[in-house]
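== subunit A ==
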Amino acid sequence: MGRFTYLKRNLEQLVFRNRDQHKIPTMDGVMTPNNLLDALEEVGGPVPGADDVALGPEGTLFLTAGNEVLKLGGPHFENRSVFMNFESETGGLTFHPDGRLLVCVSGEGLASINLDGSVTWLTSVENEALGCLTAVTAASDGSIYLTDGSRTNRSADWKRDLMELNASGRLVRCSSSLTDSEVLADGLHFPNGLCLSSDHKEVWFTQSWNHSLSRIEAGGISTGKITTVIDNLPAYPARMSPAKDGGFWIALFAVRTHLTELILLEDDYRKEMMRSIPVNYWPGPELRSTSDCMEPMQFGNIITLGVKKPWAPARSYGLVIRVGRNGEPMESLHSRRGGLNHGICSVLETDMYLFAVSKGRGQLLCKILGRSDERN
Partner candidate 1 sequence: MTLGKIKMSVATAIATVLLVSGASAQDTKGTKASAELKADYDGSVVGKRIAYLPIMYGSPLALEWGRVLQREAEHRGIIYELRDPNSNVDAQLQALKALIDSQPDVIVVQNPSVTLLMRDLKRAEEQGIHVIQVNMASNYRSDAFVGVDWREIGRMIGEDVVKECGAGSGKSGKVAVVQGEITAAGSIDQMAGINAAFAEDPSIEIVSNQAGNWLADTAKNLTDVVIQQHPDLCAHIGFWGLMQSGAAQAIRNAGKIDDVIVYASGAGSVLDCDQINQGNFDKYLSYTGTVQGHALFNAALSLLQGDDEPGEIKRAYYTRPVWLDASNADAKNCFPLDEN
Partner candidate 2 sequence: MHDTNVDTTKFFFRLSSSVSPRLLLSELLMKKWFEPAVPFTLLVALILTLCLTVPNFATVRNVVSLATLYPEFGFVVLAMGLSMISGGIDLSVGAIFAFCNLIALILLLVLEWSIPGVIMGTLAAGAFVGSINGFLVGYLKTRPFLTTLVTVIIVRSVVNLLNQEHALTFATNYVESDAWDFIASGQVLGIPVNAMTLIVVLIIGHILLSRSRFGWRLTAVGASRKAARHAGVNVNAMLFSTYIISGLLCAMSGIFFAARQASSDSFTGLGWEFQALTAAVLGGISFAGGNGTVWRAMIGGLVIFLLNNGLVRMGVPGYITSSSVGIILLVAVAIDVKWSKNSSKASELLYVNPTRIPLARRPSIDAGDDNPFARNDRLLSSEIFGLNQVEGPEDVILDRQGRVYGSTRDGNIIRFSGENFKRREVFAHIGGRPLGMQFDPDENLIVCVAGMGVYGVTREGEAYKVTDETNRTWYKLNDDSRLRMADDLDIAPDGKIYFSDCTTRYEMTTNALDVIEGRPNGRLIVYDPKTGKTHTEINHLHFPNGICVSHDGQSVLIASTSLSRVYRYWIEGPRKGGLETLLDELPGCCDNINRASDGTYWLALIGIRSPAFDLAGHMPGFRRRMVREIPVDEWLVPSLNQGCVVKFNDAGEVLESYWDPEGVNHPSVTSMREHKGYLYLAGLENNRLGRIKIEGADTEWTGFDAYWGDPQKGSA
């Protein structure tokens, strides 16, 4: 089978000589690389494993990191306390309109932390476990929407899920009480973030492995039609959140490279790689770069006359984009090769701040926004 696909690719190269082998869109226009992410300010010290952030009551922030949910209070969010501790890694979190805190817990399901501190769980949907919850959001009518990245891998094993070419993710809706749940969409390529449109009629969600942004009717039936908004992002999208103007913020945790795209086509190489090489030495996207010489190196990364080329292929990258209410890209914030704030998994706009969580660096970042009317 492998041999045949290689032959087919060879033939395609002969026949369609000018066709791009791997269609990664170039980053230009509003996507032109800049250093805006590196210009963000740090909020407090490092938080290893920082993943998602949510705005809590009374101007507090809630941050998932490792197995914990942290509460950040104070005028500059300098008061950190552990709000809740779980058995395994926490991921996406959000506040329900009724005040409960909803937290995705890897390998367990959705934890709903009631106001009295007790926890209710949603652990499965349609008799299948929710082991890879990546993001959660709640609508004004109380229904809760979840993305479950993969049926077979936990969220921390995302790189394996990519290399296994999986498409077993689900978009799930459940009732406010967590009692009724249903699968809205199945067979997704690692759905990794979701957000309701400003009128709460649609759920917008990202799929990392096919680099897409899609939407589906919120109140629709479980077989509702998925509309693809952007089908070919230059990076792997993660969580999204509403932007003030009715559009969306999207965090993209790593950029695509031609080498990764090639390896995704190379069944023999990929399978042997997964079998015999430790996952941190796999070629492919990463949340952070190290200078470990055991990691795979791409030719452009060679230090030439003392210079690390910022345009060279990046093993890790920082990228946040804002799209309009119809999904058209409006602006982008980058941290390029050599930059610090890579592996952005979450972004959140509040009245005063734009927060971004660099999971690669383990750091909550923010930018103080002017009044909303100053931005066009």
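Throughout what follows, a contact is a pair of C-beta atoms (placed from the backbone, for glycine too) under 8 Å apart; a residue touches a chain by one contact, two chains touch by 3 or more; residues count from 1.
Basis for inclusion: all candidates are chains of the complex that A comes from, given by their letters.
None of the values given here were measured: they were computed from a predicted structure.
Chain contacts in this complex place subunit A in touch with candidate 2, from the set 1 or 2. Against candidate 2, the residues of subunit A that register as touching in their complex are 6, 9, 13, 17, 21-22, 257-259, 261-262, 266, 268-269, 272-273, 276-278, 281-283, 291-306, 312-313.
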